[in-house]
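A protein chain is absent from this complex, but the other protein chains hold their places.
The first chain written gets the first letter, and so on, giving A, B and C; residue counts start at 1 in each chain.
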Amino acid sequence: MDVTVTANGTTYARDVEPRKLLVHFLRDDLDLTGAHVGCDTGNCGACSVILDGVLVKSCMLLAVQANGASIETVEGLAEDGELTPLQQAFNEHHALQCGYCTPGMLMSATALLRENSSPSDDEIKKALQGNICRCTGYWNIVEAVKAVGK
Amino acid sequence: MLLREVEYAKPGSIAEALELLAANEGARALAGGQTLINVMKARAASPDMLVDLNGLEELRGIELAGDGTLTIGAMTTYSELMRSAEAKARPILGEVCATIADVQVRNRGTIGGNVCSNDPTNHLPPLMVAVRARMTIAGAGVGSTEAAGSGGVGSAGAGAGIHEREVPAEEFFLGVYLTAVGPGELLTRISIPAGRKDGFAAVTLGTDGTCICNAAASVNGAVRVALGCVDAVPVLVTADSPGAVADAVRAAGLQPPSDVHASSEYRTHLAAVLATRAAEEAAAR
Amino acid sequence: MNVSGERTFEAPRATVWEVLNDPESMAKTMPGVESFDVHDDRHWTANVKIPLGLGGLKMKVDMEKVEEREPEFAKLAVKGNGVGAMMNMETSFTLSDADGGGTAMVWSAEVKILGPVGSMGQRVLQPIVNQQVQHVLTALDGQVQEAIGRGGAPATHGAEEGVSPASPQAYEAEPEGPTTSTED
Partner (left out) sequence: MTETTLAPAPVEIQKGWGGQSVRRKEDKRLLQGEGVFVDDVKRHGMGYLHFVRSPYAHAHITRVDVSAAEAVDGVYGTLTGEEVAALTEPFFQISSVPGANVKDYSLAVGKVRYVGEPVVAVVAETRELARDASELVEVEYEPLPAVIDARRAQDPDAPVLHEEAGGNLMWSGLYSWGDLDAAFAEADRVVRIPELHFHRFNSTPLECDGALVEFNRGVGQWTIHTNNQFPGFAAIMMGPAMRVGLDKLRFVTQDIGGGFGNKITSHPQLVVCCLLARKLNRPVQWTEWRTDFHLSMSHGNERWFSDTEVAVKDDGTLLGFRTKALDDAGAWLRYEPLGGVIWAQVTPGMYRWRHIELEFTQVATNKAPVSPNRGYSRMQHLWFTERVIDIVAHELGLDPVEVRKRNYVRAEDMPYETPNGCVYDSGDYAAMLDLALELVGYDSIPARRAAAKERGRLLGVGIGSTLDSGTNNFGQSRLINPELQFSGNNEVATVKLDIFGEIVVTLGTTPQGQGHETTAAQVVADILKCSVDDVHVRAGHDSYWNSHAGFSGTYASQFAVTGLGAVKGATEMLAAEIKKLAGAVFGGVPADALELADGGVRIKDDHDAFLPFMACGAIVNANNAGLPEDLDVTLNCRYVYRPPFEVPDVERKFGNLTLTYAAQVHVAVVEVDPETGAYEIVDYAAVDDCGKRINPQIVEGQVMGATAQAIGAAIHEVYEYDEDGNLLTPNFYDYHVPHSLDMPPLATGAIESPSPFTPLGTKGMGEGGGAGIHAICAAIQDATGQVVTDSHNPYRRVWQLLQEGARA
């Protein structure tokens, strides 16, 4: 089936099988390898992207469902290589180690900060519940998001 | 992670969706997909065709009638329900939805999908039973009433041979992943009568995680508690007062499944504790 | 997982035994049976589509009678193979004359489900198995009644109604009702 999406401002048209998951479409067909696959049950959130303004896990959507949609991925956050305040805060607060969960984590935090510019600790934790990190224990991630909020 | 081959259809109306479902034996409706896609990834299920209900605006939305009855479109997401001013008329709905999975799942997952999956660990089946929800099912075939075509939430539109029937929640759930929604049918909306005295209690796998056992309660004179995770369908227990709930649960003769998270015995114990807590919370409102 | 229970049939022991040992009758009790082949009186194969709610699970089921003591005890070994799942089941039943007439059956089954479907977890599989077992028992009742209708030994009572006292489960009519999706 023909699928046309706009990802980070660029429009892509591809012919895909209906069974292809959005995350594989992004990674394998569009070479946007920032979104990662960390599980096969929709739990880990490493594949999180923003689809038409809504935070979703791209492993629980078919690529064909995104036809006509506008997608934001981690690759689109820093314009011209200039890190966003959130990305800078992640660096400053050591909110990443291996970096595998980081793209999804950043998308979830970005979605949160759009809705709530100064979230509390509890609000941050609630917003990041769908993103598993096995390296940091989340404490520094919460600190980083809080630092941007303030 | 890798699905079997599947056809994909995106109908433009409920009528078209029903037509597709009726015409293709192996077709499944795709709502939020937050369970179905995962089951398909495991290849534990592989429908021949997915009929994507996303985009059917008539299945979305929440209306509050003058008598306090809430009508919720089946494709309303948890996030929409949590944000809805109308849904605050029955506060428990938003409160429970806020504890389902995570933001991403709540953004896609729908209330209709939740009840239609009827996974024994889901939150909403027991809650729907406790609050006496009524499910409207539309089908192209013979039904009890011709669709009204009022244009309201979940309305299938006038004529076109669409019939609707209404099923109370306690008759809706028939088994794991099995409900009263038959072949060629769709759940279109859920209506919930007015009320505020509700409660919900669960022991979960991690904070706000998958339920190991849960209970939803509603007090309207008598106490009505529906238990989840203890059988293929929610188990309804009634009592005169919250204090009598635990005994009523014990008298229900539950034989919950054992699994890696809880033995049958532990679930039976939790059922009585959680039912009481939910009932107390409901009574205290 | 182990499922077991008791069931009383409004039929004499010989009739129940006859049904339990008739491959054709037994095949008909399988959930979603589409076809079956009887190889001999101890071996038969059924092609079934087990309703799993999210979709039918197609399986080829081989059954072997591994033990019998007429007219009171029999044991079957059941092996199912399907894409996504394998099932191994050993089931046995013991018949005796019920106190109030009819036949009492004590049965038990040890069910093992392997493969991706097995990974769905016991929380899901156990209730499904329980429900399917109920389905089988209800269907078995129907087969017993049919046998009586065919001229099997008459039941001590209740036969004149000519219908199964057990009301069919609602889901049987629409064993594969499509659901909208599932999220939790």
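Everything below uses one rule, namely that contacts are C-beta pairs under 8 Å (C-beta built on N, C-alpha and C of every residue); 3 or more make two chains touch, one makes a residue touch a chain.
Predicted model only: the values in this text are computed from it and were never measured.
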In the full complex, displayed partners of the excluded chain: A, B, C
Full-complex contact with the absent chain, from A:1, A:37 or A:54: A:37
Full-complex contact with the absent chain, from A:46, A:66 or A:111: A:46
Contacts of subunit A with the absent chain, listed as residue ranges: 17, 19-20, 24, 27-28, 31-41, 43-44, 46, 73-75, 77-78, 81, 83, 87, 90-92, 94, 96-103, 106, 121, 124-126, 128-143
Touching residues (missing chain, whole complex) on subunit C: 83, 86, 88, 112, 114-115, 118-119, 121-122
Touch list for subunit B against the chain that is not drawn: 1-5, 42-43, 102, 203, 205-210, 212, 259-263, 266, 269-270, 273-274
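By our rule, only the chains that are shown with their structure count from here on.
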Inter-chain centre distance, subunit A versus subunit C - centres from mean C-alpha coordinates, in Å: 49
Gap in Å, rounded to a whole number, between the CA centres of subunit B and subunit A: 29
Rounded Å distance, subunit B centre to subunit C centre (Cα mean): 30
Overlap residues in subunit A, where contacts from two or more other chains coincide: none
Touching two or more other chains - residue numbers and ranges from subunit B: 33-34, 37, 42, 101, 105, 108
Residue numbers on subunit A that touch subunit B, as the complex places them: 1, 17-19, 21, 24, 37, 40-42, 45, 48, 54-57, 59-62, 64-65, 108, 111-112, 126-127, 129-131
Complex contact set, residues of subunit C against subunit B: 51-55, 57, 83-85, 116-117, 119-124, 126-128, 130-131, 169-171, 173-184
Interfacial residue positions of subunit B with respect to subunit A in the complex: 1-8, 33-34, 37-38, 41-42, 50, 52, 54, 101-105, 107-108, 207-208
